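Selected chains only, in their assembly positions.
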Amino acid sequence: MLRVGIIGASGYTGAELTRILSAHPEVELTVATSRQNAGLPLSEVYPSLKDRINIIFEDVVMEDLVERADLFFTAVPHQTAMSIVPQLLLAGKKVVDLSADFRISDAKVYEKWYQTHTAPEYLNEAVYGLPEIYREKIVRARLTANPGCYPTSIILGTAPLLKAGIIDPDTLIADSKSGATGAGRSASVATLFCEVSEGFKAYKIGEHRHTPEIEQEISLLSGRQVVISFTPHLVPMSRGILSTIYSKMVKQLSQAEIYEIYHNFYKEEPFVRICDIGTYPATQFVKGSNFCDIGFKLDKRTGRVIIISAIDNLVKGAAGQAVQNMNLMYGFKETLGLLSLPLFP
Amino acid sequence: MLRVGIIGASGYTGAELTRILSAHPEVELTVATSRQNAGLPLSEVYPSLKDRINIIFEDVVMEDLVERADLFFTAVPHQTAMSIVPQLLLAGKKVVDLSADFRISDAKVYEKWYQTHTAPEYLNEAVYGLPEIYREKIVRARLTANPGCYPTSIILGTAPLLKAGIIDPDTLIADSKSGATGAGRSASVATLFCEVSEGFKAYKIGEHRHTPEIEQEISLLSGRQVVISFTPHLVPMSRGILSTIYSKMVKQLSQAEIYEIYHNFYKEEPFVRICDIGTYPATQFVKGSNFCDIGFKLDKRTGRVIIISAIDNLVKGAAGQAVQNMNLMYGFKETLGLLSLPLFP
């Protein structure tokens, strides 16, 4: 049994990691930290875990905890991660970091959107943990930077067409919509039930911190530097991200040909489902699962292709993808612990 | 007192008209039809109206009802409207038609997106009922074609910038999101609570019937023929439309200059609110009101402006705008009966 720890286990992502790992046959959860809830059983903070998860939140005392696990998931805020991750690596541990700190390979870009990077020497080594693109590197990684939720939906949605060179990356617009778990479990007025319910809004227009991460990967796929318009929105639901992505076609293909490109790109992928022509993804059909569903529409009137991709932001957009990365890093079957079907309705 | 009738009063739009008209001091509701509910009191079908609205649904028997009102709101499906509206006009009545049948001035365009038009002789006379653009014409109209909900949000959001010639209409993309009242009150699996709740999806991508209506008005504002990408989505909420609209800038203006354009365009308008720079609309802040809230972000990185507009689809997107048009057609104060504040939360 692989011993795993979660640093920062009291947020929604930490709880989701706990839920998924509880069904993983090769893994034992041995450490779960939470500064705020240190000393409390996980099941007191998340009653859903009662009688099944018997671990107690502990404070982050590195010398104490580092020996009690082989792999660590770091689910702490950016800036905190960059101080913890190096300690874990130096202690010989493997790490799947769910923060943004090791996703952007260029420290200058990182610092433009976030703040000073205090561990830039690990940026080169960190592997961007999107298995559908970087599987081989993840297999050999000791530090995997788990992608952001929005980037996962946008990169998986566009990669086949960018690679095939049939869309113009300069015309890319990603209009994304997320459930409220994306905002985390901190007390705040803006995410109260009565503020979110029966409402819909955009936020951080043109300035969301996932932008440079998306642009880095889109640029690599396009073979040249690209900037995109990315607009996140808040949907009155708990889980799910749906991205509607617009791009001008540069080659005139039929819908069937585009379908073929998607199909071929993802045909071996266990977690990407391509919708039949004329049908589109919906977040309720991936809820609780590690799927990314992708559909598209070729709009000949405007010369654009409109791509729709849907994920559960806490699973394929965070904890599920992290476990998928762990499976790769340890040679487990990639789908282990991740095959439960979406919970619909 | 003006006597008004509602043809097709049992849907959500009809109920909303009833609600709004009940607070209008110059109007008496004398006729409400519903084929399906003929003989039932409105308050049995909508218990919210109990003890205040004492009308009974009647079947549509034109010769019976036509004399009992001066103005009719026709809230019936397209194709039905084109058979009813001419009868009302011939009987000397004024009409605010909430269907699509008289919105598109070119019968050929209408027939491409809908079906054969059997009353094209009225297309020329019908006035597109968007007061912020066509107020003078509405004042003199006897047939007002009340705009669609999505078009209202998109046209009001873009008109100032299109008129000012500072955005490129060929790059226009409207990504719109609507609450479930937009789907009406018919029994269907797709709009059951359990199918819509905790879910988000796009539908009718690139083929929604509001597209030609939007393009007609955008083209008029641009001074040339324009096609746009329009993608509607379903949000798990009852009321509200938020449109996120993307366009390339053709002139380099500052945010303050763009704000000024919006402010000047709408400064006399009682129902359009321009958000301060850095703040954006949200549907929950217009719910139940006739407001259209508009905000924008100039994204210099991409050379695009992103416009956000929000309305209550049943009010400014349907019944409220219809009453606003009625007010204009009868010389009432334009805001009469429409000043109640949004119901938040």
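Order of writing sets the labels: A and B. Residues in every chain begin at 1.
Basically, contacts are C-beta pairs under 8 Å (C-beta built on N, C-alpha and C of every residue); 3 or more make two chains touch, one makes a residue touch a chain.
As the structure is a computational prediction, the values presented were derived from the model and not from experiment.
K.L.:
Assuming the complex is a homo-oligomer with 2 chains given explicitly, what is its full copy count?
P.N.:
The number of copies making up the whole complex is 4.
Throughout what follows, only the chains that are shown with their structure count from here on.
K.L.:
Using mean CA coordinates as chain centres, what's the gap between chain A and chain B in Å?
P.N.:
A distance of 38 Å separates the two centres.
K.L.:
Quick one: in the complex, what on chain B touches chain A?
P.N.:
173, 175, 177, 179, 194-195, 197-203, 205-206, 227-229, 231, 233, 235-240, 242, 244, 246, 280-285, 287, 297, 299, 301-302, 304, 306, 308, 310, 345
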